[in-house]
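Notes to accompany the following structure.
== chain A ==
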Amino acid sequence: MKVLQIRSVSIRYVVGKKEVRAVEDVSFDVQERDVVGLVGESGSGKTTLAHGIMRLLPPNAYFKNGEILLLGKNIVKMKENEVRKYRWKDYSIVFQKSMNALSPVHRVGEQMKEALLIHQPNLSDEQMMKRIRETLDLVRLPSRVIRLYPHELSGGMMQRVMIALALINNPKFVIFDEATTALDVVTQGQILDEIKKLVKDLSLTAMVITHDIGVVSEICNKVAVMYAGRLMEFGPLDKVVYEPLHPYTKALLKSHPDFLEPGEKMMGIPGNLPDLTLPMKGCAFAPRCPYAEKICFSETPKPVEVGERVVACFKVKEVERT
Partner candidate 1 sequence: MTAGPPAVFQGEWNVSTFTRYIIRRLISAGVMVYIVMTVNFFIIHAAPGDPVTIMAGIEQPSKEIIEALKKKYGLDKPLIYQYLKYMSNIIRGDLGYSYVYDQPSWTLISERILPTLVLTLSGSILAFVIGVYLAIFVSHLRLKFGETIASVISYILYATPSFWLALIMILVFSSKLKWFPTSGMFDLRHTYVGFRRFLDFLHHMVLPVTTLMLIQMPVFYRVTRASIVQNQNEEYVVTLTAIGVPKEKLFKKYIIKNAILPSITIFGITLGFSITGAALIEIVFAWPGMGRLMLDAIFRRDYQLLLGIYFLMALFISIAMIITDIVIALLDPRIRLT
Partner candidate 2 sequence: MKKLLVFVLLLVFAFAFAGEPKKGGTLVIAYWGDPISFNPDAKIDDAGSGIYGCIFSRLVALDTDYNVIPDLAESWEVSEDGLTYTFHLRKGVKWHDGHPLTSADVVWTFKQIMSHKEAPANRHFRDVESVEAPDDYTVVIKLKKPYAPFLGFLAWYGTYIMPKHLYDITENGSPVDWLNNPHNQNPVGTGPFKFVEWVKGDHVTLEKNPDYFLGEPYLDRIVFKIIPDENTALQAFLNGEVDYDGNVSRAQIDTLKRVPGVVVYLKPGPSRYYMGFNVNRRESPFHDKKVRFAVAHALNREEIFKKAIKYGQVAEGFYTPAIPWAYNPNAKIPEYNPELAEKLLDEAGYPRKEDGYRFEVTLVYFQGQEWRDMSTIIKEQLDKVGIKVKLEEYEIAAYIEKVLKAGDFDLTVLDGFQGPDPDNLKIRVGTGGDVNVMGYSSKEVDDLLEKAGSISDKEKRRELYFKIQEILAEDLPIYPIAEVMYTYVHRDYVKGLPYQMAGVVAYNNYAKTWLDK
């Protein structure tokens, strides 16, 4: 069953008189119990896409076109009230941990309770407290945390609280937005392990957004690679990571220590992200692509299916051979 279907979605920001093409014509599906990793550099549009799915875009952003079917409903067309009804009940998001991700002057428990008050108003006070304790327990936090203020939590605890908050209403689909980025390595490992376990134990369908392809390889079964707002490559983890087809995917992997051949040197990708406020002709990655040809600069490559995956590149065949 398809939990999430993204169909030709474009999202734009209005900044002054200009428009930023943050997400451009992206399509892919997420099946039940999939854990999809959405990777890309900062500015690649992955967070915009995630927030788009959650309908949490800032006021200056809008859906240019496309539709997003989440659990069968097109959330792009949904009214704000309706969104509020489903979001956090059927699906939710784990925000990047930050000191201000929760109101600093309200207790953690009080803010977690909001999610229950809104989506399960029939529960009694006791039942709500019980549920909060349970979810905290899921992320291995003591129930004492209920009475604490956000600033009294360590970084790892705060991230666990954010996860617990996302899970409080037993959602079917969860997005982890850079859920481990701001943590130290040890904590990062712990949290990753926990996410992995939770996804398994709770039979979650999930999307993990990260710029760290290493994280993806640990917990995902599918990968979507984005660059400059466009989907470059999408497919099963082992295919995309171990047999990358798109030149950008390759370059991305080369910039991560975990995916280097012995003796190979880590390499950055030369050049900068293109200016997203300008209409783009050709492949977004072309200016930085070692394989780029004339056609890459004049026409936008359509995603093509290559086995189980989708790749948007004219040079797929050639790349495959190298």
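As a selection rule, all candidates are chains of the complex that A comes from, given by their letters.
Basically, a contact is a pair of C-beta atoms (placed from the backbone, for glycine too) under 8 Å apart; a residue touches a chain by one contact, two chains touch by 3 or more; residues count from 1.
Quick caveat: nothing in here was measured; it's all calculated off a predicted structure.
Asks: With chain A shown on its own, which candidate in 1 or 2 touches it within the complex?
Replies: In this complex, the candidate that touches chain A is number 1.
Asks: Which chain A residues qualify as touching candidate 1 in the complex?
Replies: Per the touch definition, chain A meets candidate 1 at residues 54, 56, 84-85, 87-89, 92-93, 95, 98, 100-106, 111, 114-115, 118-119, 140-142, 149, 151-154, 156-157, 160, 162, 165, 186, 190.
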